[in-house]
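Here the complex is missing one protein chain, while the rest keep their positions.
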Amino acid sequence: VTLLLALDLLGVFVFALSGGLLAVQRRFDVFGVVVLGLVAGLGGGLARDVLLGDVPPAALRDDRYLLAAVAAGAVVFFGSRLVERLTPAVRLFDAAGLGLFVVTGTSKALAAGLGAVPALVVGCLAGIGGGVARDVLAGVVPVVLRREVYAVPALVGAAVVVAADGAGLAGPGVAAAAAALVFALRMLGVWRDWHAPITPRWRPGPSA
Amino acid sequence: VTLLLALDLLGVFVFALSGGLLAVQRRFDVFGVVVLGLVAGLGGGLARDVLLGDVPPAALRDDRYLLAAVAAGAVVFFGSRLVERLTPAVRLFDAAGLGLFVVTGTSKALAAGLGAVPALVVGCLAGIGGGVARDVLAGVVPVVLRREVYAVPALVGAAVVVAADGAGLAGPGVAAAAAALVFALRMLGVWRDWHAPITPRWRPGPSA
Partner (left out) sequence: VTLLLALDLLGVFVFALSGGLLAVQRRFDVFGVVVLGLVAGLGGGLARDVLLGDVPPAALRDDRYLLAAVAAGAVVFFGSRLVERLTPAVRLFDAAGLGLFVVTGTSKALAAGLGAVPALVVGCLAGIGGGVARDVLAGVVPVVLRREVYAVPALVGAAVVVAADGAGLAGPGVAAAAAALVFALRMLGVWRDWHAPITPRWRPGPSA
(Lines give C-alpha, C1' and ligand atoms only; values in the text may rest on other atoms or scores of the structure.)
Protein backbone atom coordinates (compact mmCIF):
# COMPACT_ATOMS: atom_id res chain seq x y z
CA VAL A 1 0.00 0.00 0.00
CA THR A 2 2.77 2.44 0.89
CA LEU A 3 4.61 1.61 -2.33
CA LEU A 4 1.41 2.11 -4.33
CA LEU A 5 0.96 5.53 -2.69
CA ALA A 6 4.57 6.53 -3.34
CA LEU A 7 4.36 5.51 -7.01
CA ASP A 8 1.01 7.27 -7.32
CA LEU A 9 2.42 10.51 -5.86
CA LEU A 10 5.49 10.28 -8.11
CA GLY A 11 3.15 9.77 -11.09
CA VAL A 12 1.18 12.89 -10.09
CA PHE A 13 4.40 14.89 -9.84
CA VAL A 14 5.85 13.89 -13.22
CA PHE A 15 2.52 14.20 -15.05
CA ALA A 16 2.06 17.64 -13.48
CA LEU A 17 5.53 18.56 -14.76
CA SER A 18 4.40 17.59 -18.27
CA GLY A 19 1.27 19.72 -17.89
CA GLY A 20 3.16 22.72 -16.57
CA LEU A 21 5.74 22.48 -19.35
CA LEU A 22 3.02 22.34 -22.02
CA ALA A 23 1.46 25.44 -20.44
CA VAL A 24 4.80 27.26 -20.67
CA GLN A 25 5.19 26.25 -24.30
CA ARG A 26 1.68 27.52 -25.02
CA ARG A 27 2.60 30.77 -23.17
CA PHE A 28 -0.12 30.42 -20.55
CA ASP A 29 0.49 32.44 -17.37
CA VAL A 30 1.51 31.18 -13.91
CA PHE A 31 -2.02 30.03 -13.07
CA GLY A 32 -2.33 28.26 -16.39
CA VAL A 33 0.89 26.42 -15.48
CA VAL A 34 -0.57 25.32 -12.14
CA VAL A 35 -4.01 24.46 -13.56
CA LEU A 36 -2.63 22.41 -16.45
CA GLY A 37 -0.28 20.71 -13.96
CA LEU A 38 -3.23 19.82 -11.74
CA VAL A 39 -5.27 18.54 -14.69
CA ALA A 40 -2.43 16.39 -16.06
CA GLY A 41 -1.37 15.18 -12.62
CA LEU A 42 -4.75 14.42 -11.13
CA GLY A 43 -7.04 13.81 -14.14
CA GLY A 44 -6.25 10.14 -14.66
CA GLY A 45 -6.48 9.27 -10.97
CA LEU A 46 -9.77 11.13 -10.54
CA ALA A 47 -11.31 9.29 -13.50
CA ARG A 48 -10.00 5.98 -12.10
CA ASP A 49 -11.44 6.58 -8.62
CA VAL A 50 -14.81 7.85 -9.88
CA LEU A 51 -15.21 4.78 -12.11
CA LEU A 52 -14.20 2.45 -9.27
CA GLY A 53 -16.66 4.18 -6.93
CA ASP A 54 -13.85 5.24 -4.59
CA VAL A 55 -15.15 8.73 -3.79
CA PRO A 56 -14.12 11.22 -2.60
CA PRO A 57 -11.09 10.25 -4.75
CA ALA A 58 -7.71 9.62 -3.16
CA ALA A 59 -6.49 12.99 -4.47
CA LEU A 60 -9.09 14.74 -2.30
CA ARG A 61 -8.56 12.67 0.83
CA ASP A 62 -4.78 13.03 1.03
CA ASP A 63 -3.32 16.56 0.76
CA ARG A 64 -0.06 15.20 -0.64
CA TYR A 65 -1.61 14.62 -4.08
CA LEU A 66 -2.51 18.28 -4.47
CA LEU A 67 0.82 19.30 -2.96
CA ALA A 68 2.73 17.14 -5.46
CA ALA A 69 0.86 18.65 -8.40
CA VAL A 70 1.24 22.26 -7.22
CA ALA A 71 4.92 21.71 -6.40
CA ALA A 72 5.50 20.45 -9.93
CA GLY A 73 3.84 23.58 -11.28
CA ALA A 74 6.12 25.77 -9.15
CA VAL A 75 9.21 23.84 -10.27
CA VAL A 76 8.26 24.37 -13.91
CA PHE A 77 7.42 28.04 -13.46
CA PHE A 78 10.57 29.00 -11.58
CA GLY A 79 12.90 26.53 -13.29
CA SER A 80 12.16 27.65 -16.78
CA ARG A 81 15.71 28.67 -17.64
CA LEU A 82 15.82 25.17 -19.07
CA VAL A 83 12.93 26.10 -21.28
CA GLU A 84 14.86 25.60 -24.49
CA ARG A 85 14.97 21.90 -23.83
CA LEU A 86 11.28 21.58 -23.01
CA THR A 87 9.95 19.39 -25.79
CA PRO A 88 11.96 16.29 -24.92
CA ALA A 89 11.29 16.92 -21.22
CA VAL A 90 7.51 16.97 -21.66
CA ARG A 91 7.71 13.57 -23.32
CA LEU A 92 10.12 12.17 -20.75
CA PHE A 93 7.93 13.09 -17.78
CA ASP A 94 4.80 12.09 -19.64
CA ALA A 95 6.31 8.64 -20.26
CA ALA A 96 7.29 8.27 -16.60
CA GLY A 97 3.80 9.28 -15.46
CA LEU A 98 2.26 6.88 -17.95
CA GLY A 99 4.23 3.96 -16.51
CA LEU A 100 3.47 4.82 -12.90
CA PHE A 101 -0.26 5.46 -13.39
CA VAL A 102 -0.86 2.41 -15.56
CA VAL A 103 0.65 0.22 -12.85
CA THR A 104 -1.12 1.84 -9.90
CA GLY A 105 -4.39 2.11 -11.83
CA THR A 106 -4.41 -1.53 -12.90
CA SER A 107 -3.45 -2.68 -9.39
CA LYS A 108 -6.19 -0.59 -7.79
CA ALA A 109 -8.81 -1.86 -10.27
CA LEU A 110 -7.85 -5.48 -9.54
CA ALA A 111 -7.97 -4.77 -5.81
CA ALA A 112 -11.48 -3.34 -6.31
CA GLY A 113 -12.56 -6.69 -7.71
CA LEU A 114 -12.70 -5.88 -11.41
CA GLY A 115 -12.02 -8.59 -13.99
CA ALA A 116 -8.82 -8.77 -16.02
CA VAL A 117 -10.06 -6.91 -19.11
CA PRO A 118 -11.84 -4.04 -17.29
CA ALA A 119 -8.82 -3.67 -14.96
CA LEU A 120 -6.63 -3.33 -18.03
CA VAL A 121 -8.91 -0.62 -19.41
CA VAL A 122 -9.08 1.29 -16.11
CA GLY A 123 -5.28 1.07 -15.83
CA CYS A 124 -4.82 2.46 -19.34
CA LEU A 125 -7.41 5.20 -18.66
CA ALA A 126 -5.62 6.16 -15.45
CA GLY A 127 -2.37 6.38 -17.41
CA ILE A 128 -3.75 8.19 -20.43
CA GLY A 129 -6.64 10.25 -18.97
CA GLY A 130 -4.64 13.07 -17.43
CA GLY A 131 -2.61 13.60 -20.59
CA VAL A 132 -5.75 13.61 -22.74
CA ALA A 133 -7.46 16.19 -20.49
CA ARG A 134 -4.23 18.25 -20.51
CA ASP A 135 -4.05 18.21 -24.32
CA VAL A 136 -7.76 18.93 -24.86
CA LEU A 137 -7.62 21.95 -22.51
CA ALA A 138 -4.44 23.21 -24.19
CA GLY A 139 -6.03 22.84 -27.64
CA VAL A 140 -3.60 20.15 -28.80
CA VAL A 141 -4.45 16.81 -30.48
CA PRO A 142 -4.50 14.29 -27.58
CA VAL A 143 -1.21 12.39 -27.46
CA VAL A 144 -2.98 9.01 -27.63
CA LEU A 145 -4.48 9.94 -31.03
CA ARG A 146 -1.24 11.20 -32.55
CA ARG A 147 0.65 8.93 -34.90
CA GLU A 148 2.96 7.74 -32.16
CA VAL A 149 3.12 4.50 -30.26
CA TYR A 150 1.45 5.58 -27.01
CA ALA A 151 -1.32 3.10 -26.23
CA VAL A 152 0.83 0.00 -26.75
CA PRO A 153 3.24 0.59 -23.84
CA ALA A 154 0.23 1.27 -21.59
CA LEU A 155 -1.49 -1.94 -22.71
CA VAL A 156 1.68 -4.01 -22.26
CA GLY A 157 2.30 -2.63 -18.77
CA ALA A 158 -1.30 -3.20 -17.69
CA ALA A 159 -1.16 -6.76 -19.11
CA VAL A 160 2.01 -7.48 -17.12
CA VAL A 161 0.31 -6.33 -13.90
CA VAL A 162 -2.81 -8.41 -14.65
CA ALA A 163 -0.74 -11.49 -15.51
CA ALA A 164 1.44 -11.13 -12.41
CA ASP A 165 -1.68 -10.77 -10.29
CA GLY A 166 -3.18 -13.89 -11.85
CA ALA A 167 0.04 -15.79 -11.14
CA GLY A 168 0.11 -14.58 -7.55
CA LEU A 169 3.30 -12.64 -8.17
CA ALA A 170 2.01 -9.10 -7.50
CA GLY A 171 4.42 -7.03 -5.39
CA PRO A 172 6.78 -4.06 -5.33
CA GLY A 173 9.28 -5.67 -7.70
CA VAL A 174 6.72 -6.49 -10.39
CA ALA A 175 5.13 -3.04 -10.05
CA ALA A 176 8.45 -1.25 -10.48
CA ALA A 177 9.44 -3.51 -13.38
CA ALA A 178 6.11 -2.99 -15.16
CA ALA A 179 6.34 0.80 -14.76
CA ALA A 180 9.91 0.76 -16.07
CA LEU A 181 8.83 -1.38 -19.02
CA VAL A 182 6.08 1.08 -19.98
CA PHE A 183 8.55 3.96 -19.70
CA ALA A 184 11.19 2.15 -21.77
CA LEU A 185 8.76 1.10 -24.52
CA ARG A 186 7.32 4.59 -24.76
CA MET A 187 10.73 6.31 -24.89
CA LEU A 188 11.97 3.73 -27.40
CA GLY A 189 8.97 4.58 -29.58
CA VAL A 190 9.77 8.30 -29.32
CA TRP A 191 13.49 7.74 -29.96
CA ARG A 192 13.08 5.37 -32.91
CA ASP A 193 10.09 7.35 -34.21
CA TRP A 194 7.85 4.29 -34.27
CA HIS A 195 4.51 4.71 -35.98
CA ALA A 196 1.47 2.49 -35.91
CA PRO A 197 -0.16 1.65 -39.24
CA ILE A 198 -3.02 3.66 -40.64
CA THR A 199 -5.67 2.15 -42.91
CA PRO A 200 -4.58 0.97 -46.39
CA ARG A 201 -6.73 3.56 -48.13
CA TRP A 202 -4.42 6.34 -47.01
CA ARG A 203 -1.16 4.72 -47.99
CA PRO A 204 0.26 6.31 -51.11
CA GLY A 205 -0.07 3.82 -53.96
CA PRO A 206 -0.05 3.55 -57.77
CA SER A 207 -3.66 4.68 -57.94
CA ALA A 208 -3.28 7.60 -55.55
CA VAL B 1 -33.37 -6.76 -18.74
CA THR B 2 -31.92 -8.95 -21.48
CA LEU B 3 -33.42 -6.75 -24.18
CA LEU B 4 -31.99 -3.64 -22.49
CA LEU B 5 -28.55 -5.29 -22.47
CA ALA B 6 -28.82 -6.34 -26.12
CA LEU B 7 -29.85 -2.83 -27.20
CA ASP B 8 -27.10 -1.33 -25.04
CA LEU B 9 -24.44 -3.58 -26.63
CA LEU B 10 -25.76 -2.83 -30.11
CA GLY B 11 -25.58 0.89 -29.28
CA VAL B 12 -21.97 0.49 -28.15
CA PHE B 13 -21.11 -1.31 -31.38
CA VAL B 14 -22.66 1.23 -33.76
CA PHE B 15 -21.36 4.26 -31.84
CA ALA B 16 -17.90 2.68 -31.82
CA LEU B 17 -18.19 2.26 -35.61
CA SER B 18 -18.90 6.01 -35.86
CA GLY B 19 -15.86 6.77 -33.70
CA GLY B 20 -13.58 4.45 -35.66
CA LEU B 21 -14.74 5.90 -38.97
CA LEU B 22 -14.11 9.45 -37.79
CA ALA B 23 -10.62 8.37 -36.74
CA VAL B 24 -9.98 6.96 -40.24
CA GLN B 25 -11.21 10.19 -41.80
CA ARG B 26 -8.89 12.17 -39.55
CA ARG B 27 -6.04 9.80 -40.53
CA PHE B 28 -5.40 8.59 -36.97
CA ASP B 29 -3.56 5.26 -36.73
CA VAL B 30 -4.93 1.87 -35.72
CA PHE B 31 -4.84 2.72 -32.01
CA GLY B 32 -6.56 6.03 -32.66
CA VAL B 33 -9.30 4.04 -34.40
CA VAL B 34 -9.73 1.76 -31.39
CA VAL B 35 -9.49 4.58 -28.81
CA LEU B 36 -11.99 6.82 -30.61
CA GLY B 37 -14.25 3.77 -30.99
CA LEU B 38 -14.04 3.10 -27.25
CA VAL B 39 -14.71 6.75 -26.41
CA ALA B 40 -17.71 7.02 -28.74
CA GLY B 41 -19.06 3.61 -27.78
CA LEU B 42 -18.63 3.76 -24.03
CA GLY B 43 -18.59 7.50 -23.20
CA GLY B 44 -22.33 8.04 -22.97
CA GLY B 45 -22.93 4.91 -20.89
CA LEU B 46 -20.08 5.69 -18.51
CA ALA B 47 -21.43 9.21 -17.92
CA ARG B 48 -24.92 7.76 -17.40
CA ASP B 49 -23.76 5.16 -14.86
CA VAL B 50 -21.50 7.58 -12.95
CA LEU B 51 -24.37 10.08 -12.62
CA LEU B 52 -26.78 7.34 -11.52
CA GLY B 53 -24.25 6.09 -8.96
CA ASP B 54 -24.07 2.68 -10.65
CA VAL B 55 -20.30 2.14 -10.27
CA PRO B 56 -18.25 0.37 -11.42
CA PRO B 57 -20.23 1.13 -14.60
CA ALA B 58 -21.88 -1.67 -16.59
CA ALA B 59 -19.14 -1.35 -19.25
CA LEU B 60 -16.55 -2.38 -16.64
CA ARG B 61 -18.54 -5.21 -15.09
CA ASP B 62 -19.42 -7.02 -18.32
CA ASP B 63 -16.59 -7.77 -20.78
CA ARG B 64 -19.00 -7.75 -23.72
CA TYR B 65 -19.18 -3.94 -23.71
CA LEU B 66 -15.45 -3.59 -24.25
CA LEU B 67 -15.49 -6.47 -26.74
CA ALA B 68 -18.26 -4.79 -28.77
CA ALA B 69 -16.34 -1.50 -28.92
CA VAL B 70 -13.01 -3.10 -29.85
CA ALA B 71 -14.70 -5.36 -32.43
CA ALA B 72 -16.21 -2.27 -34.07
CA GLY B 73 -12.77 -0.68 -34.22
CA ALA B 74 -11.36 -3.80 -35.91
CA VAL B 75 -14.23 -3.87 -38.42
CA VAL B 76 -13.56 -0.27 -39.34
CA PHE B 77 -9.81 -0.70 -39.57
CA PHE B 78 -9.84 -3.81 -41.72
CA GLY B 79 -12.98 -2.96 -43.67
CA SER B 80 -11.83 0.39 -44.87
CA ARG B 81 -12.04 -0.42 -48.56
CA LEU B 82 -15.42 1.21 -48.18
CA VAL B 83 -13.70 4.31 -46.97
CA GLU B 84 -14.91 6.47 -49.84
CA ARG B 85 -18.42 6.20 -48.53
CA LEU B 86 -17.54 6.98 -44.93
CA THR B 87 -19.28 10.29 -44.33
CA PRO B 88 -22.84 8.98 -44.72
CA ALA B 89 -21.91 5.84 -42.77
CA VAL B 90 -20.64 7.82 -39.76
CA ARG B 91 -23.99 9.59 -39.61
CA LEU B 92 -25.98 6.40 -40.09
CA PHE B 93 -24.29 4.55 -37.25
CA ASP B 94 -24.29 7.65 -35.09
CA ALA B 95 -28.07 7.94 -35.56
CA ALA B 96 -28.59 4.26 -34.68
CA GLY B 97 -26.44 4.60 -31.56
CA LEU B 98 -28.33 7.74 -30.58
CA GLY B 99 -31.66 5.93 -30.72
CA LEU B 100 -30.44 2.90 -28.78
CA PHE B 101 -28.65 4.86 -26.05
CA VAL B 102 -31.44 7.38 -25.52
CA VAL B 103 -33.89 4.54 -24.93
CA THR B 104 -31.64 2.46 -22.67
CA GLY B 105 -30.42 5.56 -20.81
CA THR B 106 -33.89 6.90 -20.13
CA SER B 107 -35.14 3.46 -19.06
CA LYS B 108 -32.21 2.95 -16.70
CA ALA B 109 -32.66 6.42 -15.17
CA LEU B 110 -36.35 5.75 -14.54
CA ALA B 111 -35.50 2.36 -13.03
CA ALA B 112 -33.02 4.14 -10.74
CA GLY B 113 -35.89 6.21 -9.37
CA LEU B 114 -35.22 9.53 -11.11
CA GLY B 115 -38.13 11.84 -11.95
CA ALA B 116 -39.41 12.33 -15.49
CA VAL B 117 -37.38 15.44 -16.37
CA PRO B 118 -34.02 14.24 -14.96
CA ALA B 119 -34.57 10.83 -16.62
CA LEU B 120 -35.07 12.63 -19.91
CA VAL B 121 -31.83 14.56 -19.43
CA VAL B 122 -29.84 11.45 -18.45
CA GLY B 123 -31.26 9.62 -21.47
CA CYS B 124 -30.25 12.44 -23.81
CA LEU B 125 -26.79 12.64 -22.19
CA ALA B 126 -26.33 8.88 -22.60
CA GLY B 127 -27.25 9.26 -26.27
CA ILE B 128 -25.22 12.38 -26.98
CA GLY B 129 -22.27 12.06 -24.53
CA GLY B 130 -20.20 9.53 -26.44
CA GLY B 131 -20.48 11.46 -29.69
CA VAL B 132 -19.54 14.73 -27.97
CA ALA B 133 -16.45 13.15 -26.36
CA ARG B 134 -15.56 11.58 -29.74
CA ASP B 135 -15.81 14.93 -31.52
CA VAL B 136 -13.94 16.91 -28.84
CA LEU B 137 -11.03 14.42 -28.88
CA ALA B 138 -10.94 14.47 -32.68
CA GLY B 139 -10.91 18.27 -32.71
CA VAL B 140 -14.29 18.57 -34.45
CA VAL B 141 -17.23 20.81 -33.42
CA PRO B 142 -19.50 18.49 -31.35
CA VAL B 143 -22.36 17.19 -33.47
CA VAL B 144 -24.97 18.46 -31.01
CA LEU B 145 -23.76 22.04 -31.49
CA ARG B 146 -23.68 21.92 -35.29
CA ARG B 147 -26.54 23.47 -37.21
CA GLU B 148 -28.30 20.16 -37.59
CA VAL B 149 -31.34 18.73 -35.89
CA TYR B 150 -29.65 16.37 -33.42
CA ALA B 151 -31.06 17.11 -29.96
CA VAL B 152 -34.71 17.00 -31.04
CA PRO B 153 -34.83 13.30 -32.00
CA ALA B 154 -33.12 12.47 -28.69
CA LEU B 155 -35.64 14.55 -26.73
CA VAL B 156 -38.60 13.02 -28.58
CA GLY B 157 -37.35 9.47 -28.01
CA ALA B 158 -36.69 10.07 -24.31
CA ALA B 159 -40.13 11.67 -23.94
CA VAL B 160 -41.78 8.62 -25.53
CA VAL B 161 -40.00 6.32 -23.05
CA VAL B 162 -40.98 8.53 -20.10
CA ALA B 163 -44.61 8.75 -21.26
CA ALA B 164 -44.83 5.00 -21.87
CA ASP B 165 -43.39 4.37 -18.42
CA GLY B 166 -45.91 6.75 -16.86
CA ALA B 167 -48.74 4.95 -18.71
CA GLY B 168 -47.47 1.56 -17.55
CA LEU B 169 -46.70 0.56 -21.14
CA ALA B 170 -42.92 0.12 -20.87
CA GLY B 171 -41.68 -3.01 -22.63
CA PRO B 172 -39.66 -4.36 -25.54
CA GLY B 173 -42.07 -3.11 -28.18
CA VAL B 174 -42.11 0.48 -26.92
CA ALA B 175 -38.32 0.47 -26.50
CA ALA B 176 -37.74 -0.73 -30.05
CA ALA B 177 -40.30 1.71 -31.45
CA ALA B 178 -38.79 4.67 -29.56
CA ALA B 179 -35.29 3.79 -30.77
CA ALA B 180 -36.53 3.47 -34.35
CA LEU B 181 -38.33 6.82 -34.03
CA VAL B 182 -35.14 8.58 -32.90
CA PHE B 183 -33.22 6.99 -35.76
CA ALA B 184 -35.86 7.93 -38.33
CA LEU B 185 -36.17 11.55 -37.13
CA ARG B 186 -32.41 11.99 -37.11
CA MET B 187 -31.89 10.50 -40.59
CA LEU B 188 -34.85 12.50 -41.91
CA GLY B 189 -33.16 15.63 -40.59
CA VAL B 190 -29.90 14.68 -42.31
CA TRP B 191 -31.66 13.72 -45.55
CA ARG B 192 -33.88 16.80 -45.76
CA ASP B 193 -31.09 19.04 -44.41
CA TRP B 194 -33.26 20.37 -41.59
CA HIS B 195 -31.83 23.27 -39.65
CA ALA B 196 -32.93 24.72 -36.35
CA PRO B 197 -33.32 28.50 -36.17
CA ILE B 198 -30.54 30.76 -34.96
CA THR B 199 -31.21 34.07 -33.23
CA PRO B 200 -32.85 36.86 -35.28
CA ARG B 201 -29.79 39.09 -35.01
CA TRP B 202 -27.87 36.83 -37.38
CA ARG B 203 -30.51 36.54 -40.04
CA PRO B 204 -29.65 38.73 -43.01
CA GLY B 205 -32.05 41.67 -43.06
CA PRO B 206 -32.50 45.21 -44.44
CA SER B 207 -30.35 46.72 -41.69
CA ALA B 208 -27.56 44.14 -41.94
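Every chain is named by a letter (A and B) in the order it is written, and numbering of its residues begins at 1.
In the analysis below, a contact is a pair of C-beta atoms (placed from the backbone, for glycine too) under 8 Å apart; a residue touches a chain by one contact, two chains touch by 3 or more.
Note that the structure is a prediction, hence the values are computed from the model and not measured.
**Q** Looking at the full complex, which residue from B:68, B:114, B:138 or B:174 touches the chain that isn't shown here?
**A** Final answer for the missing-chain contact: B:114.
**Q** Out of B:111, B:152, B:177 or B:190, which is the one that touches the chain we can't see?
**A** In the complete complex, the chain left out is touched by residue B:152.
**Q** Identify the residues of chain B touching the omitted chain, counting contacts across the whole complex.
**A** Answer for chain B: residues 50-53, 112, 114-115, 117-118, 121-122, 132, 136, 141-142, 144-147, 149-152, 195-202 touch the chain left out.
**Q** Could you please point out the chain A residues that touch the chain left off the display?
**A** Those residues of chain A that touch the unshown chain are 23-24, 26-36, 38, 46, 50, 55-57, 59-61, 63, 66, 77, 80-81, 83-84, 136-139.
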